[in-house]
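Everything below concerns the one structure shown next.
For this view, one protein chain was removed and the others were kept in their places.
So, chain A:
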């Protein structure tokens, strides 16, 4: 039976090793099969280089029509599974057609690659970068090996970052004013703010601040919107004032301080390759004693701040 098994095994093993593989930062990424693997991280316009080594199974030779390495940036829509849209595709020929009898290494380099989009794993869409090595053969099909990598792009701090201020309410029922210190937050930022209660006539049980992610895919009539609550943070237990006293002289303020670091957030993505967008919202929710919810949603922009700066 051994030889039959041998027949289905790839005739050689392909190893992709990156030039600075040991020193490069890696992040954990969940694969489709549920396993978590560590994957190297790159930035836009970085040079990606390394070595490919091909080692035939001992005593066998590999006949091929050429070996190439591709760098692919792909977007996969879940409603259109298996159909990848490549927005980036770079190819390097590693070898001309021939035979490999023993272990052979090929260096490769993609200098200053344009990788404008970040790797993203959403509800309905996935954006991924991959190195693909293929040994094309006449028979037995090509031998292919993939190496995923993650792209993360830092942004400089925004030059304009206004606070969010808003007054909302239900007439003669509830009147509040809220204030978040910024409209743009980096991923490890802290949301600081205050909620002012000017009038409370409904029996509020508690108040939460939620972070919601809104992912929209497709366009036109085919647009799919998926909203996910990533954080639910209780801001207030009970309710402050009983009756309207005088909003000028008397208002209760509830402090807001929400650390973003514990949550798995990513930057805001706007219209990535005309395929999808991901936006973030702060949702202030008041729950009354009958579990009715009163809420107000505000968009915030998330950005990735350089970790070194």
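For the reader, a short list of remarks on this structure follows.
Everything that follows uses one rule, which is that contacts are C-beta pairs under 8 Å (C-beta built on N, C-alpha and C of every residue); 3 or more make two chains touch, one makes a residue touch a chain; residues count from 1.
The working rule: contacts and distances are computed from a predicted model.
Of the names listed as "Vacuolar protein sorting-associated protein 35", "Calcineurin B-like proteinous protein 2", "Protein Asterix" or "Acidic fibroblast growth factor intracellular-binding protein", the one that matches the UniProt record for the absent chain is "Vacuolar protein sorting-associated protein 35".
In the complete complex, the hidden chain is touched by one of A:20, A:86, A:234 or A:307, namely A:234. Mapped onto chain A, contacts with the missing chain fall at residues 206, 231-240, 242, 252-255, 257, 259, 261-262.
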